[in-house]
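Sharing a structure with you now.
Here the complex is missing a single protein chain, while all its other protein chains stay put.
Moving on, here comes chain A:
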Amino acid sequence: MNQWLDERLHISRLNDKFLRKAFPVHHSFFLGEITLFSLIVLILTGILLALSYEPSNTLVVNSFDPGTGDKPNLIPAAYHSALKINAMPFGDMLRRTHHWMANIMIAASVIHMMRIYFTGAFKKPREINWWIGMLLLIFAALTAVTGYILPYDNYAYQTAGVVYAITKSVPWVGDWLAQAAFAGQFPGAGIIPRIYGYHIMLLPGILLAATGAHMLLMIKQKHTQPQYAKRIAYKKIVGVPLLTQQTPIMLTLTLLFTGIVLLFGAFIPVHPVEYFGPPSSTPISNIKPDWYLLWVFGALAIIPAFDFELLGGTIGAEFVGAMVFPGIVVGLMFAVPMLDRAKENNYYAENPTNHPVRLGAGVAFMAFMLMLSLAGYKPDLIAAGVLTSANANTILWILVFAVPALTYFAVLGIVRMIRALREADEREAAAHSQQALSADD
């Protein structure tokens, strides 16, 4: 049968080209795989959810609490279907698993990117894959945001309002753009069908296509080799083949990981739609985006109010805080491979302590994001009495810039210490081997 298939499908060529792909043996190389498995589980749970979800914001009678004949309890159909999904067997768990998996996919991809950055794996020839990875991160965040809006509870409604306001804040074309993206002025009659289209067709399509490109490039360019490969066989690809060695490891990892997330879904409640209730004009206190967008939220919370006119368009704090500023941050991340001017191809994962400036800049960047996320807790900090509304902005602004600067120099200091210790070790080892040699004589 093998021969029959081979004559038609050239299995042996597929085998040589793809199925024998060598995977480096190191746990940090599993992070990208976890991201991929999360995407697959997200698509599977998403399909199951889509089967029971009703993408419409038309008002229907709440079948769980119908009200009275002359005063029926009307709620949006999308919200009603979310309640129904919760009521079906394992429905709540399915929703929570989808939610948790989305969080874990972004977390895994962020840690995956940290591994790539700190070991210099973004260097020539892998710049293109770094850029595709950045696009994946951005589109994953957009998919998550559109997914937030779909249950159309009060939380989703208030979130959608803010996303609409951010789109609208673009100078010159904002009004048109927001209305085109959200099917009319917020909350338009067609907002849920529109967002549904984005969340289940457009964005997953983009994610899948970009993931495919990401993996094909990775197979073409090969993984960066871990340091041990340099010692075993210099300039040779070292690792275990996809079939049949890596596959069982991958399957074990997927099953174990999916099992853990299912346990999360079963026992840790997340986004309780019943608690938030249907869309209303009552605000939700402590409304916050998910952790990966908290830094943008923090920037919006501490940016002072301003707006000015430029060539007939209004440029305001909202546009600068939610578009220009994240644009600069994401632009910096895009530019990372261009900051490296090496002409040679990079084969081996580098030891971060051999590149203290890159390491320091990376840790400082993370501190910057953490401080901005802390600024997102401004109202809570004021409520807890840690800050007052008079000094909160000043203190948070100082933290946003001072902590990364301190972190940068602290990292440089620690690296210097590590290297001094390492050199001392080497000198000592050399001295001992000298002694051993002379003793032998």
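Please note the rule applied: a residue touches a chain if its C-beta (ideal position, glycine included) is under 8 Å from a C-beta of that chain, and two chains touch if they have at least 3 such contacts; residues count from 1.
Rule of thumb we're sticking to: contacts and distances are computed from a predicted model.
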Q. For the chain omitted from this view, which of "Cytochrome complex iron-sulfur subunit", "Peptidoglycan D,D-transpeptidase FtsI family protein", "Tripartite tricarboxylate transporter TctB family protein" or "Multiple sugar transport system permease protein" is its UniProt protein name?
A. "Cytochrome complex iron-sulfur subunit"
**Q.** Identified contact with the non-displayed chain, of A:F18, A:F64, A:F90 or A:W176
**A.** A:W176
**Q.** Contact with the hidden chain (one of A:Q3, A:S281 or A:S438)
**A.** A:S281
Q | Listed residues A:L135, A:A165 or A:V238, member touching the removed chain | A | A:A165
Q. Which one touches the absent chain: A:S12, A:Q185 or A:Q434?
A. A:Q185
Q: Name, in rising order, the residues on chain A that touch the hidden chain in the full complex.
A: 158, 161-162, 164-166, 168, 176, 179-181, 183-190, 280-287, 297, 300-301, 303-307, 314, 316-318, 321, 378-379, 382-383, 389
